[in-house]
Structures are given as structure tokens and as C-alpha cells.
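Omission of a single protein chain aside, the complex is shown with its protein chains in their original locations.
Naming follows writing order (A and B), and every chain is counted from residue 1.
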Amino acid sequence: MKETELHHDKDIREDLAWSQINSDIMKSLENPRRGFWYTVIGCLVLLAIGITAEVLQYMYGMGRSKNHPHMWNLYIATFIFWIGMSHSGTLLSAILHIVHADWRKPIYRFAEAMTTFSLMTALLFPVIHLGRLWNFYWVIPYVPARGTWPNFRSPLSWDGFAIMTYLTSSALFLYIGMLPDLAIARDNTTGWRKKLYSTLSLGWYGSDRQWRIFRKAYMLMAIFLIPLAVSVHSIVSSDFAMSIMPGWHVTTFPPYFVSGALYSGCAAIVTLFILLRYYFRWEEYMTLAILEKICKLTFAIAMVWTYLNLVEFASVWYGHDIYGKEVLWAKMTGAYAPVFWSMMFFGSVLPFTLAFRKLRRHIPTMMTVSILLNVGMWLERWMIISPTLSQSFYPWSWDVMWPTLTSWGIVLGSFGWFGLLFLTFVKIFPSVSMYEVKEMVYHRRLASEKAQAERRNTGGAQPAFSLSMRKEDGS
Amino acid sequence: MMNLKLKRREFLQLMGWSTAGATLAGCDLPTTVTLEEGKEEVVAYLSPEEYVIPGVGVWYASTCLQCAAGCGIHGRVREGRALKLEGNPDSPVNRGKLCQMGQSGVQTHYNPDRLSKPQLRKDGKLVDISWDEAWKVLDEKVGAAAKTSGARVAWFTGTVSGHQAALIGEHLDALGSRHHFVHEVINNAVGRAVNQDVLGEAMPRLALDQAKLVLSFGADFLGTWVSPTHFATEYAKFRSGTRGVLVVAEPKMSLTGANADLWLAVRPGTEGMLALGIAHALMQSGVSVPDAARPAVAAYAPVKAAEITGISAQRIEQVAALLKQHSPSLVLAGATVEGQEQGYQAASAVMLLNVMLGNVGQTIVSSGEFPFPQLRPRTGNTRDLVAFAAAAKDKALDVAFFYGTNPVYTAPASLGLAEGLQNIPFKVVLTQFPDETAAQADLVLPVASSLEDWGTHVAAYQPEQGVITFQQPLMEGLYPGTPGVGDALLKLLKMREAQKYGAFNDYFSYLQNAVASLPEQYKASGLTNKQLWEQTLQKGLLTVDSAPGSLKTNVGEITLHEVKADAEYPLHLIPSPRLGLWDGRHANIPWLQEAPDQISKVVWDSWAELHPSTAARLGVREGDVVEITSAHGAIKVKVYVFKGVHPDAIAVPLGQGHEGYGRYANGIGANPLKILSPAIEARTGELALYGTRVKATRTGVHEELVKEGRNNISQRSRKLVVTISAEQFRRTEGV
Partner (left out) sequence: MSLENLTQDWSRYRNGIEEGGFHNYEHRWGMAIDLNACIGCNACSTACYAENNLAVVGKERFSKGHYMHWMRIERYWDEDQAKAEFPDQGANFLPMLCQQCGAAPCEPVCPVAATYHTPDGLNAQVYNRCIGSRYCSNNCPYRVRYFNFWSYPESAWPAPLNLQLNPDITVRDKGVMEKCTFCVQRIRVAKDTAKMENRKIKDGEFTTACAQACPTSAIHFGDLMDAESAVTKLWAKHQVKRHDDEGLPVSTQHKQNPALRGYRVLEELNTDPSVMYLERVREELA
């Protein structure tokens, strides 16, 4: 492939052969770059740190990571962060699917995987955070022998339901969407992989009937998932909004949390997009045009998030609730001010880099920016929790606390855990949807043929409809 | 521990016993398996002691020995363990209440650092020995001294009273010695001297509840002065109804100062001048002044007093007006007044106010003569510490017994006590804990805790009728063989006068005998001796007849000199006592270490209170370590910036800086007593504890000062503590 060809402006080239798609994508199951393995080792190290920290915390007590009055701290912040990350997969997959946005096709698979794995990561945190984590199952409404139910009034128990539902549904969504590809994998592999894919592909052989049912099921799941995703983060936000604490008891928290979730999810997709593109040499599929589209979407969500932030500040400021106002003021000027302003910078200022085409197409910049955006979103979660706890109704217990090494260790470990899950996934399953990419190529081909025909008919006039609005050399 | 390798037959036997035990337990029959036969009982409490019901607490009356105030306590005992102490409602001292030090009595008792075996110095080191050996050594050494130089034997104790004090006296008498040194850091010896000279009674009764206004010059009667729990109960009465006014003048805010309606930061050492200034203002408003004091009062017009004390003339006149308006009042002088080189004169100036205002006879009344002189308290002071240190230095002593005090910790380094002790060939320390003094001893005798011991006590301050409070064991000794103090004394006496004391098996029988031999008037309505004994124990106290006399008002001449500034050492060191760690004796109680200081809220540490202006001048903030240097040494303490201290003063609380007082006390903070100057109060010979000048320098080290409530300045406009005016209070709730 010539260098120039990579910089075309199309979402995908319409002349890709289907066999080439199959082999390009299936290659990811075999021979990634060395960078991939370095990443795996990095994740293992992080996970080891996390496990060590957790073992210490389990053996000696929560005091290794928690302090009064900061009963919640990094763990819950990181929990919300991971829940937020999970929203992008659903957004890209489900919403873009039902609005027939074709450009989602090469990237939705890994985004959905990300959803599932970040949920699996997020689920760890409420458990790690428990003082007596060996009793975590008491939150589950299993049939209790002594009539001791969990407290259904507690937002924490709602969390359990919401997340479990979401996890099940998104895993199912991921799996259903993967069926035709699993069949392709089955037909192109040998050994244990063949056995695995044979089982998982559920006897898919691509009949019309199978395709019809498949389309319906997939659409149904997509429609079901969208309100679910919104509700999950709304419920997570009610952990705070349902409390009476100043800075938490905020009506706009559900949309604020959802927008923050989509924001961090989109930014994470950019990061993973770039990584996968690099590891598996998928420049042909994960094109700059698609990257640009995600970046634009991220930018739009960033602005929504910024707006909701301002709404929250304004309502606190003009609400004249002294407690809330004090917390806000402390956020801006107190001990956590550097963190708060970093969050504002990363969350509201930095996304303006996404507004420039040149920067959007510059891969190293986008890699850095997307990671920093997520740092900002992680800081946001922390800034929701800590300032309120450090300064609430009761001045006697006001105290500023910084997280301990143990909590940092566990937070790092969660990134290792997520990374490991994700990297394992991309080695076992095709992380780009082959059949949908083929569909996409087919759509493009049809469109270009139609355009050529029209050009012939009208004698070289401009096409009435073109997918790529901008002309560029080598396209 | 039960041997777990049971054979089947043994197992069945055991099963049989437990069944039998379960049956027997109900009908209170003696079991055949007893401790005497060398076997454990199968079921605990198979044949329980009287009143021991598993699961039910029983309360016994006793006396609290955590300080010398003599509060009555009730101890809850369950399954043979003392669990909780409460105030004895029958005690006129504390009326069922108990301060935090009293509450902590159980932790003194169960302290993990308690000594369980006697120790003898062999080859320079203290080694554990048996009790038999300990008594033998004691007999030999004291016997040898008795033969040659009985007069060179000394007892060095804290405040003691009752039969223990009597036995100490008799022990010394038996040896022909007169050396009973009684030492307390927290004392009111100078005040007692003034009381004796002016009123004719060392410790008259103070009717706080009758006073409409209390003006305290550093007398922390709610915290550390004389009988804090008693005064706190009286304070509640004082503050209810018409609600008395509390004015406190002191260089460092005490707990009493923190409760004042008006707190005056008086320049250290000038309290006497302030009192004279107030007297002057009173004189101007027509209150008559005793002739002897007239020149002194005339010399301190409010304007002049204001200049010296730092309290504005308006304030002085205001206080005088308040005193006139709220009559009767009560004016008290505390340690900051007395602990100066001219402490006696200053305290006299304070007493003058009482005389001028006619409080004597109204709020200061006679407590009468305690009828049993041998039981009267030997109240502690620092004069004896100085005398003892001198005697030790002069090699005037051969044998010294120490009990209830820790002079190596409390003595200022400048007295050279630790070195002086080297000159005493045989030092016996009776103590519960290894402490700094015990570390210097030749023989350490562990004694029973106050909850394991018998005793009688007479408080120095008797709030109502005179009482002898009784101390009885709440439980068996934790460490078998450890004698009570009384038992140890009896044993010592038997070594000397076997005939006289041979009749008493133990201190218990000695006390029983003492109660039996009370004068007839105590055996009302035909009580037998046994009944009287039991009734006394049950109540925890015995009321005695002490007919009140009348107080005099002999005000003498008062001469006060101006306090000179010291360029090299500009600050006055205030070694402030804390309700809690007291003089350091409670530093080994974890509850009290973890209980925040009432004012600064600091825990587990020492700190130096500095006024913000002083701190700014030194360039330090909270947590900075400063070195406090006097002419006699230096300590390093963290700074606590606080407005409740005079800018010329630096206050370091007592109690920390232990080196050998167990796991909870060692290595924490610093001991301000160490750097005190050996200056002496001119009249009484007491140490001028508050007379040391120091300078503070930054060290550049910063450590976090651990305290509760980090943002503890204000309530941030929340309605947490709401304050209304006393005017309003009197309108709605006044009587």
C-alpha cells in the first residue's frame, strides 16, 4: 500500500476485496506487533500492583486506603469512571446503529468489548471498597433464610441491579453482533480455535432466515440498551444525588453523569482506536476519516458536559444554599483547587483541540489528547466525591485527605485488569466486524457505481450525492 | 488450657462432670472437684462467691486515687472483674459524678505495663526476684539502718492520708526519723499558707454555689485545682438560677478560663498587681480596705495596674464594679499566682479582695477541725522536693522509700535530684509501674492497684461534713503476691515492732480494728462492730464530726515588686497542668492520651501554646518545632498558635516527655518541668513553678500536630453552639 493511499478521505475504500478484509482482520488473531506484548506486560505489572494493594488492604484493614471523613474516595471515583467508560460502546453501537451511521462499522466491536470489560472492572470497585468485602453478596436479594433483605431504598443496592442488567445486556449485545464473524473465524482457523468458534458461532451458516432473525435480534438489543445505558448512569449518579450532602444533592446529576460517561467513553474509543490501528496495521479500516468523526462527536459531548457543569455551578451559586456554596467555593479555591482546575482544563479547554482538522488528523496529538481527556474525566469523578466529604455540613469534621499508596495501587491495578481483558479479547475475537465492514464496502461500492452512472448520464456533472465531500489527492 | 488429646473414657468423664456441674450450679452445692485438689473446676462459678451471679454486675463502693481529691466511686464488678467506675452518689465530694481521670482508674488497674514481680538492683541492673527475697533484703537493709542511723531513713510520697499516712508516720517513728517528704507538682501549698495566715484555716470550705460572681486568678477549679469534680458539680449550681458571673484572669486559658464570661489575659507574674488594681478601684468606690494593706492598694491605681498587667483600666474598673454589683462573690488564686517568687504576696493580694468584699464567712466558711489528726492528709508540695533533693545531695539519707510520686520525672533538672539519688545507698520504690524513679531504685516493690487495695482516705478539701472515705478491693489482685500499700507498710512495721503489730494478720484486719475502735458516737443505734464495718464499706465513707470554727480576716502587709523584663529570655514559661494527664502520672493511660486536650484538642503529644503575635514574631506556625531554652535546659516542642495565651507567655502542658513509664507514655512530647529554674517562692519555700523565663527559637522542623477537629476555629455560621445573653437567661429561667 502506498503511503498516499492511507491518507485518503474516505471512511473506507470501496475497492477492498472481501477476502482481503477477512485475512486482514483475522491476522489480528495471530501476529500483532511487538508493542502489543509490551502493553500486555505493562498491564500484568499494573495488575500485580493492584492485587498486592488489595491483599494488603484485605489483611490489615481499610485504613490503608481510607480515612474519616473521606469514607469514599478513589475507589468510588474510579468505579464511576469505569461505568462511564462503558457508555461509549453502547452509544456507538446502539445509537449509531439505529440511526444507520455507517462509519461505526469498523469500530463498534472493540467499543462494545470495552463496554463489557469496563463494566467488569467497575463492578470490582464497590466490592473492593467494602469494609467487609467477604460479605458483599448481602447486597444481592438472594432468598434470605432469615428474612434479611437488602435495603431496596439504598441507591447502592440499585447500583447492583443496574450494573448487572447492563453487564448482561451489553455482553449479550456484543456476542450477538459477533455471530457472523465467529462463523468466518470458524471457517478460517484450525485447532482449538476452530473448536471454540464452532461452539460459539451457534451453527451460523448465513442463510437468509438466519440473517433476518439476526438483524431483528440485534436491532431489538440495540433499542433495549439505549435507555438502559442512560438509566445505569442515572442510578449511579443517585448514589450522590439521593444523599443530602451539599455538592452531591444536585438535580442535574443524572444528565451530568451520563454526559460525562459518554465523554470519557468516546475519548477512550479514540485511544483504543489508535492503539488497535497501530498494533494490527489496520490503517485501511480505521481510517482518519472515521477518527475525525469520533473526534467531532467527542467534541460535541465535551461541550454538553461543559454546559452541564456550568449549569450546576450556576444553580449552586444562585441557590444560596450556604453549604453547597461553601463546597463549590472550596473546590475552586481550597486544597483540591489544583485538581479541580486540571479537571476543568482537561474537560472543557483541551477538547477544543478536537475542533481543528489538522490536529484531529495528527495521530500522536489525538493519542495524547484522548488520554488527557480521560484523565480529566477521572479527576471529575474524584472532584465529585472528595470536596463534599472534606467539607460538608459539619465544620468540626472538615478535613482534607489525599489518597494513600494502597488506593492508588488498586486504581492502577484496575487499568491493568481492564487492559488485560481487552488485549485478551482482541487476540481471541475479531475486534473489527468483518461482515459489517463488508457491508460498508458494499454500500460504498454501490454508491460510487451509482455516482459513476449518474455522471455518465448527466455528462460529467457533479454527483448529486457524495460520501466524501472533500476532494483529495490520491483518492 | 485443656489437653485436647482426650481418650474416650476421659471424654465421657468430662461429659459426666459438665452434666453434674450444670445440675449442681442451680442448687449451690459444693463440688467435689476443687482448686485445693489441684484441679480446675469443670464449670466456672459452680459454687460462686456470694453476690457473684454470672451475667449480673455488682457495685462496690470505694475511693478514687487518680488524684488527691478523694472522690467516692462505685465500681462495677462482673464475673470477678472490675469493669466500670462511676461516682458514688453518697460522696459529698463528687455526688455520683466522676471525671475522666477517675473513669480511667480501670486502665491504671489493668495497665499492661504493671509490674508483677519485685526487682532488685544486682550489678547495676534491676532483676526480678522473689517476694521472699524482696522482704528479706528489705529487712536486712532497713534493719541495718535502724541500728546505726534510723534518723537517716526517709519516706518520699505523694499526698497521703488516712491509715496509710498514719502507718508511714509510725514507721518513721519506729526508726526515729522525721523525714516524711510529701511532694505534688499540682498543689496549692502557697494558697494554703495564705489561708492559714489570713483566715486561720489552711483549707476552708468554698461555697461556690452561694457566690454570685467568681473571680479566679488562674485557679482552674474546673480542671486541676484542689477538687475539680466537686467544684464542677458546684459550678452547675452556680450557673443555674440567677446564674453567677465567672471572670478569669490568667496568662494561659485554662478549662475554667474557657468557661468564663470574661477572660482576661494578664501578663504572667502580675496577677497580684491586677488584684491590687481591682482593690484600688473598689476602694475608690467606697469599699474599705484593711489598714495593713492600704499602702499596697494605694500604690496600684487602675491606670498603673493596667500598665503593668496589660489589662486596661476600664476593664479593671469594670471587674471592680461587677464585684460590687454581684455580692457575695468569691475570689480565688491558683497556681499561676502562687507559682511565682512573690507568690505568697500575690495570693495575699487576691485574698485581700475576699476580705474587702466581705466574702469571708459568706462564700468562704470554716471547714472545722478534723477530729483524727493522725489521719489528716499530708498534702503535697514542692518545698519537700527541694528539701529532699538537698538532703540527697548532702548525703543525709541512707534509706529512702518512694511511694505515690515520681520525683525523678517531676523534679526540675536544676535541682540535681537524679544525681543526688546516687548518694542514697538504698532506695525502695513502691509502685505499680516501672517509672523514672523506679529505674533509679535499688529495690522495686510492685504494689496493688487502687482497685485491689484496702485503705482509708481523708481529702484535703472537705466540702461538707468531714468524711473518711474507704477504699476496698473490687477484685482479686491481678498479680498474686503483690501487696497493698497498707499491707506493705504493716510488713515493714512488723520488721521493726513485731509486738505492736503482730496482732494484725493484714491491713484488712488492721482497718477493721480501727473501725471497731472508733469512739462511741460513731456506733449509733447499737450497731455491732461488724455491722458498722459493713455499713461503712457499703456506703464507702464514714462521716465524722468536725465542728466548724470561725474564720479570721488577718490581712497582713502586702509588698509586690515589679516583674523585670529579661532581654535574653523574654518569655514566661507556663507549665500548664491538664485535667487528664495531670502531672504526668496518667500518661500511661491510653484513654487519656487519646482524649483530646480540652482547649487545644491535641492528642498524644506536647505542644507549646503561642499567641499569634508571638508566633508571627518568631516566624512559626502550627506544627513548627521550637526549641524552648531556659537558663537550665532546653526542650523541643511543636507550636500550637492560640489566642488564649498572653503574648509574653509560652505554655507547655505537663504530663508528657516520659522516658521510662511504659508503652503508652514513652517517647511522646517533652516535659517542661525539666527546664524550670530552681527559683523559690520567698515566703513558703515552694518552687516558683511559673517563674521561669525562656526563649523560643525555630528549629526549622515541621511536624503535623495531631488533633481532633482540624478546622477548629469557628462554626462557619452554622447553628451548632448558640449563645444567648445571661440577661435573657435570667428573664426566662432565672429564679
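Here is the rule we go by: contacts are C-beta pairs under 8 Å (C-beta built on N, C-alpha and C of every residue); 3 or more make two chains touch, one makes a residue touch a chain.
Note that this is a predicted model, so its numbers are computed, not measured.
Q: With the full complex in mind, choose from B:126, B:146, B:189 or B:255 the residue touching the hidden chain.
A: Among B:126, B:146, B:189 or B:255, only B:255 touches the chain that is not shown.
Q: Which listed residue (B:392, B:443 or B:595) would be found touching the missing chain in the intact complex?
A: B:595
Q: Give me the chain B residues in contact with the hidden chain, please.
A: Here the touching residues of chain B are 55, 78-79, 81-87, 94, 96-100, 102-104, 106-107, 109-112, 222-223, 228-229, 232-233, 235-236, 239-240, 243, 245, 248, 253, 255, 257-265, 318, 322, 478, 579-580, 590-596, 598-599, 601, 603-605, 613, 643-644, 668, 704, 706, 708-709, 712-715, 717-729, 731-733.
Q: In the whole complex, what residues of chain A lie against the chain that is missing from view?
A: Against the left-out chain, chain A lists 60-63, 66-72, 126, 129-133, 135-136, 138-139, 143-145, 147-157, 160, 239, 242-245, 389, 392-394, 396-397, 399, 401.
Methods note: only the chains that are shown with their structure count from here on.
Q: What is the distance, in whole Å, between the centres of chain A and chain B, each centre taken as the mean of its C-alpha atoms?
A: Whole-Å distance between the two chain centres: 67.
Q: Within the complex, which stretch of chain A touches chain B?
A: On the chain A side, the touching residues are 322, 326, 393-400.
Q: Quick check: in the complex, which residue numbers of chain B touch chain A?
A: 708-712, 714-718, 720
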